[in-house]
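Below is one structure; the comments refer to it alone.
Yeah, one chain of the complex is gone here, protein chain that is, but the others are all in their spots.
Naming follows writing order (A and B), and every chain is counted from residue 1.
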Amino acid sequence: MVNFFGNAIPNLQPYSDPQYFVYLLIAVMPLAIGLYYGKRFKIYETIFSIVFIVLMFTNDKLGQGVALIAYIIWQLLVVGVYHQYRIRKNNSLIFYLATFLSIVPLSIVKIMPTVDHGAQSIIGFLGISYLTFRAVGMIMEMRDGVQKDFHWWPFLRFMVFMPTISSGPIDRYRRFEKDYDHVPDRDKYVTMVGKAVQYIFLGFLYKFILAYFLGTIMLPEAKQMAISAGKGLSWPLLYVMYTYGFDLFFDFAGYSLFAVAISYLMGIETPMNFKQPFKSKNLKEFWNRWHISLSFWFRDFVFMRMVFVMKKRRLFKKSTTYSSVAYVLNMLLMGFWHGVTWYYIAYGLFHGLGLMINDWWLRFKRKHLKWLKPNWFTQGIAIFLTFHVVMISFLLFSGFLNVLWFVKK
Amino acid sequence: MKKRLWQIFGPVIVAFLALLILLFAPLNYSHFSVKDEKKAAVALNSITFKNQQLKKQALSDKKTRYVPFFGSSEWERMDQFHPSVLAIKYHRNYRPFLLGRRGTQSLTQYFAMQTILPELKNKQAVFVISPQWFVKKGVDPGEFNYYFSNLQGTEWLDSNTNSRADRYAADRLLKLQGEDKKGILTNIYKRVAEGKSLTKQEKWEIYLEKVVLEHEDQLFSRFQVNDNYDRRILPKTKYLPRQFSYRNLTRSANRVAARQTTNNRFGILNSFYSGRIKPFGLKRLKGAQRNISYVQSTEYSDFQLVLNEFAKLKVNVMFVIPPVNRKWAAYTGLDLNNYQEAVKKIKYQLKSQSFNNVVDLSKDGGKPYFMQDTIHLGWCGWIAFDKKVNPFLSHPTKAPKYKINNNFLSKKWQRLKPNNANLKEFK
């Protein structure tokens, strides 16, 4: 089935097909048995992680592997040096410089394709964004004086934690370290294993059945139909929107479930990434349920800091201006992070404005519509509206409109 | 604690065993109804195209003789003179099984055939070979990957004999496969392309993969057939003259077509013109095809793969070369001499290897109501098609003795601008 013992070194992309789980679960078994008996086999875990990370970057992905190593060294240097500096002094400029240096590689990778006709930068690799979040978060916590010590080995362990290396969820260093240094008691661990099994199977349903059906079977058909239907609004375009939206969710949620499940088996309680996002009653709630670890990262390290600084300097007169400006900037940044293309940026702007309008509506409702009591009907409308706003944003995000409107066929 | 562990892992073990049995047991999980076959034969969606079990069952049906009609987007032009409608209305002893959509060119057809090799053997087929396929680089990689499946890949590997054609096909496959399709079989394709024979272990891998994929195909292909049959084929039969004669048909076609081509001067179907050409802007299309040439193309060698397969399976196949709408060609500046040159090259490749059943309609694009739109047959065009195809299929004969010439797989042939002298080199 797989050319494992054949002529070539295999290349294993995380959670990409069911066979990956066979290898992964066999390899994780000794760790699980150890944890069951109250021991964490740290050396075995390190070897296990290295092997699986190396297998991600074999064959034609070797360049990416080299980029990963260089990137790690770079981040260790930036964070390490900043830590040394922060023990002594706390100048804002140096903090900005350190943050900037930490983001430089990611920025190059994201901007490169735009300036160089879609060419991929050679310093890129699968998972670079997620590692950047972890490193930048670390610098910010040092700046705040919350993170006082720095040891390169635990930091490295946190950065390249195998189950979440390629696409999150984005954990926080201190939370991660607490789990790592501590072995859950047997009762708790068995509960975690139970959950892990449940998540893996739910993930199979999401990723290998639903997302496969939606993404591999329905979506290409839908796109072809939409292209033949022309550039304007059409039923097939709507079909593309729903199919893509659900595909995006099931694919990513499935992936995240796997990452969380494997973390659990390794005795680490990586946070969940999705919490039934499509039943959100407004856009704000949506971002508390969708790609949670990313939106919370942005909330804590971008949004709150931005508002904090702006408020401290009393930049605006009206208090609502702060949130509006912060929403738009925050979501725009998130858009840019996805890539420097018009549709990612439009997606960010769309959500920034959406959150602004959402906030305005909540205030309006509180002030003038006190008589309006939530019931199944109003909530139904709210869910329906939110869902469709989100779906439209995903259609933007998909880049399909770019293909439909601007790519010459 | 033991009980809890059982509760967690018991269901997993059961599920795993059930899955193993389901995927590897030597069983056939699917049987389709007569109606399913009818619907699949005209469904024309990518699912039916890629599916194996439905095609296998229909093409080996003892009661209804389904004949594979290979081609591309022309099958989508379902007016009442479409071969599928005519076959039903006039109770022919065959029914077309339509295989092809926009973008299914020679290489795609070649790999899709791999899933139905036994069903093709010693039978008949119709193949519409469009000169439009023969653009410089041949099939578009995106289109190719859309129709390619690992099932086709494993079936192909399974019948691979390490011939020159196989090496060529493997090479093409590797070049066209996108990053995302790179998978467990890639290394095996590479070995075939390099002309190495496969090891026992590799053959075993192919076999296992094939069993799994075939079972997947049987299990998941049933709910994906559309209702073209009831919506677009069956209702059209009532617009046809009750008594079959080409005179009646032609009269009816002229009448119908005259009514449906009133909003443009190209003889194009009204809805096509207002939906596809007008929104784009007629002016923008003036002279748009001036620089198109179909003479030099990789497609010629890809097409040779199809011919190799037909020869190997002794399929008695009729090739149809369609024309382009002459008024449209004049407006868009398509060079018809160049078009004829491509047709000449295709015909040479066919006839020199004894594929003698060739219907050349390529010069008929100026006849009234022959083309439904810019490049596709319709009304009278379908009738002309039927005049040749119907007698061929209604009275089946054996395939001629084909003489395969592998030089058509060469770069030299792909690039050849044919004249009487240099064609002789490909005897």
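Please note the rule applied: a residue touches a chain if its C-beta (ideal position, glycine included) is under 8 Å from a C-beta of that chain, and two chains touch if they have at least 3 such contacts.
Assume contacts and distances are computed from a predicted model.
Peer 1: So which of "ABC transporter permease", "ATP synthase gamma chain", "NADH dehydrogenase" or "D-alanyl carrier protein" is the UniProt name of the chain that got left out?
Peer 2: Answer from the record: the omitted chain is "D-alanyl carrier protein".
Peer 1: Counting the whole assembly, list the visible chains that the omitted chain makes contact with.
Peer 2: So, spelled out: the chain left out of view touches A.
Peer 1: Touching the hidden chain in the complete assembly: which of A:Lys195, A:Arg289, A:Arg305 or A:His338 does that?
Peer 2: Counting the whole complex, the residue in contact with the absent chain is A:Arg305.
Peer 1: Among A:Leu12, A:Leu35, A:Ala98 or A:Met140, exactly one should touch the missing chain; which is it?
Peer 2: A:Met140
Peer 1: If the missing chain were put back, which residues of subunit A would it touch?
Peer 2: Residues 137, 140-141, 144-146, 284, 299-301, 303-305, 307-308, 311-312, 322-323, 326 of subunit A touch the chain that is not shown.
FYI, only the chains that are shown with their structure count from here on.
Peer 1: Please give the residue numbers of subunit A that touch subunit B in the complex, ascending.
Peer 2: Touching subunit B from subunit A are residues 1-3, 5-8, 17, 186, 190, 193-194, 197, 201, 217, 220-221, 224, 230-231.
Peer 1: Which bits of subunit B are touching subunit A when the two form their complex?
Peer 2: Listed in rising order, the residues of subunit B that touch subunit A are 1, 4-5, 7-9, 12, 15, 45-47, 102, 146, 183-184, 187-188, 191, 199, 201-202, 205, 208-209, 212, 224, 275-276, 279.
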